[in-house]
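Yeah, one chain of the complex is gone here, protein chain that is, but the others are all in their spots.
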Amino acid sequence: METSVLIIGGGITGTAIARELSRYDVKVALIEKEVDISFGGATKANTAIIHAGYDDKPGTLAAKLCPRGNILWSRLASVLSIPFKRIGSLVVALGGEEASVLEELMERGGRNGVPNLKIIENEELFEMEPNLNREAIAGLYAPTAGIVSPYEAAIALAENAKQNGVSILLGTKATDVIVEDGEVKAVRTNNGRIYTRYVLNAAGLFADEISSMAGIKEFEIIPRKGEYVIYDKDLSGIVNHVLFPVPSPVSKGITVTPTVDGNIIAGPTAHDIKDKNDLTITLAGLEEVLDGAYKLVPELSARRDTIIAGFAGLRPQPTTEDFIIKSYREPFGFINVAGIKSPGLTSAPAIAEMVVDILKRGGLTLEEKDDFKPFRKPIEHPIRDFHPTKTEELIAKDPRYGHVVCRCEYVTEGEMMDAIHRGATTLDGVRYRTRAGMGRCQGGFCTPHVIKTIARELHVPVEEVTKRGNGSKILPYRAKQLLLGDERE
Amino acid sequence: MIERRLDLVVIGGGAAGLAAAIAAKENGVDPIMILERNEELGGILPQCIHTGFGLHFFKENLTGPEYIARFVKKVYDSGIEYRLETMVLVLTPRGEILAVNQAEGLMKLRADAIILAMGCRERSRGALCIPGTRPAGIFTAGTAQRLMDIEGYVPGKRVLILGSGDVGLIMARRFVMEGAEVRGVVEVMPFPGGLDRNLQCLGDFGIPLYLSHAAAFIHGSERVEAVTISRLDDEGRPIYGEEKTIECDTLILSVGLIPENELSKRAGVKLDPKTGGPVVDENMETSVENIFACGNVVHVHDLVDHVTQEGEAAGRNVAKRILGELPPLKRRITLKAEGNIRYVVPQVISGEQPLTLYSRVKSPAFNAEIRIGQNIVVHKRVVKPPELVTIKLTAERLKDLEKEEETTVSMNV
Partner (left out) sequence: MGCKISVEIKDGEVIKIENAECRRGRDYSIQEVTSPVRDFFTTVRVEGGMIPVLSVRSTRPIPKNMLMACASELAKIVISPPVRLGDTVVNNILNLGIDIVATKTIEKA
């Protein structure tokens, strides 16, 4: 297969670039090694925050791209119908020493161009957050911070990119970058060779390995694990903003924040590990998250029984301490978009802009399409997002929108069908697009139905349906198959 | 939008809801509508293909489907209306309901009385925060039961079961009967959680029972590959160095049932944190007038026979209420569970009507002495956590009950 620009990686970075490039009259392809967008790395497991941008060291790429990305998110979320809320954030100082850090952050924010930062104290602080630890003495308020659904965002970006002509190749893993005469020629994958002039390396955790394939070994990616805990929607309202502790050199600290779906999450921890595939949650991690959460919101210690799940994400921490977004003289055509850890999610739209700029300056002619379709129609959630007249209309149009399948999140049969027809081929694919299985019963009631629907719609046997592709089969055997000695491995 | 006025709406068409609707109908309530989320009536019973149902109520040893078929038939024969695959979205304290289904779309119902019979859901791996990976192959026991005995699939062939409660033990037997290997049953307490007759399958099939053990880590990146369990000390903490890793491809969780009270909460019904269900009085009425509750939504039962009895009581009381023969309780004595008593239902009594109290204990005991207030003492030869303790408060006994606002029901540990 042949293309002009090949993006390696279907996370938030790769899909944001794909969508941005799809404005232009240029052939673009994106490859993702997992079976679905956002399944790969950090995109599906992070704090889901659109940061204001005061954390990053002035002069770094992160410091420049984060506030810019922050501004771009409103429009992006609106045109692509990505769930997003600008709820504001508070960095909380619990004691005199910490208060001086707030001043530093405010000053840094000023230099990075972050608007409307304000130090809040005393009564006002507790009015904003009634459940905040009474030992809090001040908070840095950033009204531009927000929360988003990161995997829905990546899926939406990919859908819109595809709508506008980008080829999205799932289950496709880069195994080598072929360079000839100092120029990128092709990328070898498990599904054959893709000839391309430009390679954009947005491979997240594996970006160092891809970069090595192209002969560029200037950095390594160290997986930095972060564990989280999700609370039941019952706790909605316990906090109103994204709450941060005062940051450490290693991370922004253990946050307590609402999610855009109405849950509360706490986390992440920050520990460097060796294995880029280690997403295990641990007892120590859980206790660390809870300790951090209780420091900000002591009330949470009485609500441990409302935890519905724990999960872990891996930050692709570069050894360079900043994003690596650059082209090279040799091999020409290879562009690294690597080390996109926090504030990567926030910066993504701005990173996309920057990459387009790099391509232009590198000689690629990019002419805007006349027929670029900026809008993406979302999957309708008629019961979850109940609307007095709209819900009735949707059900009248397609009665399957009246059949509730996921009882915790009010997901209907209609939405499940939409998810499958829009690319979900796995249980997690349906989950990420509809939230079926993400509620308090964690799929206890809906899983049988979701599996059957996937099997029916994609014409595959139930035994072949997986949780997230490859070997993650859910129901490997039919009734009596084991008794009859007829097991297929 | 469809709009209907009814005498009674029963939310949940399982054992409790069916019994309640039938009793209400038999006592003159009409029209009645049962709203059920599933594709058939019967609640959890159609997938409970094992025996042990009806020993008390019918004096027969029936399977779940056989037991519930008798009630479903009565519903069909009696003209009680019902709607399947119907989800209640809103319930107000004034008895207004917004529900939705595929066939009719949205519907607004208004009832003079509501009976909550939504049953319970299972505690998940996520809620327990069991460490490890998040692979395919982890199922709660009820979900595995549905997949096996309604959908016709076997979720795995080398199974480890967490929790020695009834559902887990029943699934142990089912897995063996389907040709799978059950590698063990793991229980955090030093004593098993299920009824003795369900524990039999462990001896029958040579399945190891690991008491005082908990799941420490789940292994397997795509599908479960093994589970590490660790021994617990007397305080329930893992003892480091006393771990065992059991190879398996399936982990079944039977680690707790939680009454499903989302609707109850939103209707302003007061819940008892000890049961997870509504606070009810001896009429099975909740804190909201004309909203009654019965079955597993009130507290987790061990025998469906008790559920049926509770449902019938609720249905009869609704009938009396609608006929103007059941005023709300004038005197209200709140019962507080203490000591070895985990909870008691009903939580509020008048002290003027004989009734049966249902209770659960925290730890097993022989020759138990249960004290209600200062003067009433009830003796039980054996009490165990998995078995509901029934305490008959006769008119005679109630004479000795102090007419206070609050009385304790206690048992020394």
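In this document, chain identifiers A and B correspond to the written order of the chains, with residue numbering beginning at 1 in each.
By definition in this document, a contact is a pair of C-beta atoms (placed from the backbone, for glycine too) under 8 Å apart; a residue touches a chain by one contact, two chains touch by 3 or more.
Source: prediction; values computed, not measured.
Of the candidate positions B:37, B:50 or B:183, contact with the hidden chain is made by B:50.
Contact with the chain that does not appear here is found for just one residue of B:1, B:177 or B:323, B:177.
Interface note: of B:28, B:79 or B:152, the residue touching the hidden chain in the full complex is B:152.
The missing chain lies against subunit B, touching residues 46, 49-52, 61, 63, 65-66, 69, 148-152, 174, 176-179, 196, 200, 204, 382, 387. Residues of subunit A that touch the chain left out of view are 479-480, 483-484.
By definition in this document, only the chains that are shown with their structure count from here on.
A straight line joining the Cα centres of subunit A and subunit B is 38 Å long.
By the touch criterion given at the top, residues 1, 37, 85, 87, 89, 100-106, 121-122, 124-127, 129, 131-137, 139-140, 142-143, 146-148, 150-157, 178-180, 216-217, 221-223, 249, 265 of subunit B touch subunit A in their complex. Considering their complex, residues 229-230, 234, 277, 279-283, 285-286, 305, 307-311, 383, 386, 391-392, 395-396, 399-400, 402-404, 407, 410, 413, 427, 440-445, 447-448, 452, 462-463, 466-468, 470-484, 487 of subunit A touch subunit B.
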